[in-house]
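Here it is: the structure, laid out below.
Every protein chain except one is present and positioned as in the full complex.
== subunit A ==
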Amino acid sequence: MSRINNAAEAQPNLPESHSPLQTPVKPGFSSHKGKKRGPDPGNKGFFKRLSKQKALFLMSFPFVIWLLIFKYIPVAGWVMAFQDYKPQLGILEQEWVGFKHFKDLFNEPMFYRALENTLGMGILGLVFGTLSAIAFALLLNEVRFLTLKKWTQTISYLPHFVSWVIVANIVITMLSPEGIINNLLVGSGILDRPINFMAQPDMFWGIVTAADVWKETGWNAIIYLAAMAGVDPQLYEAAKVDGASRWRQMWHITLPSIRPVIIVLLILNIGNLINIGFEKQMLLGNNIVAEKALVIDLYALDYGIGMFRYSFGTAIGIFKSVISIILILICNGFAKRIGEGRVF
């Protein structure tokens, strides 16, 4: 899916297929084992069948064209990375330069800073995002008072549906020198005087991570809660008979039961470690913290579009895709080895 479209997407950032307690398999249209729609294709001739399926053909044709234009032409655009692309020339009239742009990229100190920031915030987001969602799901699962449980959950995923622009505004307002966080810290004597959090480069990664946790914990917990709902109640009964406390039940029953879900989501998220996007960094960043806010996508945006170095920007994109694929393959192999089943 494209980054640009993704940037503003409010839809779940969840993997395309996962069922609680069951290792997902790659969605494949041809290998579908479910109920078949329509009459049995039989052995009729191709053209005979096609002529009967004119309507289906016409219904899908425009969208195939759409897919080719909006999804596959950009992939074909990768050739730009091996050219000195000039927009006024045709794609075949361009000068071929081989790996020049990749060499330039690896010689740029800025690139390493962008990589460090991307992976830094990616890892922090992965660790704290996963931990907070699991912890929240575990605790919410233990709440006996159902009205409280329902309301807390409903409210907890509200921030997921508002845009990063709004969340950034909220974060900046709360963390401003006059904001509530400074008021509380000064009021309780932890700080002598308010600090301008948004102007502290060292705090930027932490602020981005905290904002992410605030926005997404409730949403990410949904999948874990769904998995927890599928745990056999008899297990808890047995544990109670054995005198296990609620903490012990959480630790020894609930958590191991949702282990497969945790592992699958971890693998998918590690594959996306480098695809953290740029929205948060772009909206929360400012000149003072720019050094810590520069992520790969912003770097590609600044150089590729801002400075018209299209080929260079494309090379950055290709580098990102390659890293992403390597990460997925490594994690997948690792999951296979520890016997949790593969994602693909």
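FYI, a residue touches a chain if its C-beta (ideal position, glycine included) is under 8 Å from a C-beta of that chain, and two chains touch if they have at least 3 such contacts; residues count from 1.
What we mean here is this: contacts and distances are computed from a predicted model.
Trainee: Name the omitted chain as UniProt records it, choosing among "YvlB/LiaX N-terminal domain-containing protein", "ABC transporter permease subunit", "HupE/UreJ protein" or "Spore germination protein".
Mentor: The record for the missing subunit names the protein "ABC transporter permease subunit".
Trainee: Thinking of the whole complex, not just what is shown, which of A:115, A:140, A:207 or A:253 touches the missing chain?
Mentor: Hidden-chain contact among the options goes to A:140.
Trainee: For review purposes, identify every residue of subunit A that touches the missing chain, sorted by number.
Mentor: Contacting residues on subunit A, toward the hidden partner: 1-5, 7-12, 14, 16-20, 24-25, 27-30, 32, 34-41, 46, 49-50, 53-60, 63-64, 66-78, 80, 87, 136, 139-140, 142-145, 148-149, 151-152, 154-156, 158-159, 161-166, 168-170, 172-174, 176-178, 180, 196, 198-199, 214, 218, 222-223, 226, 246-247, 279, 283, 285-288, 297, 300-301, 304-305, 310, 313-314, 316-318, 320-321.
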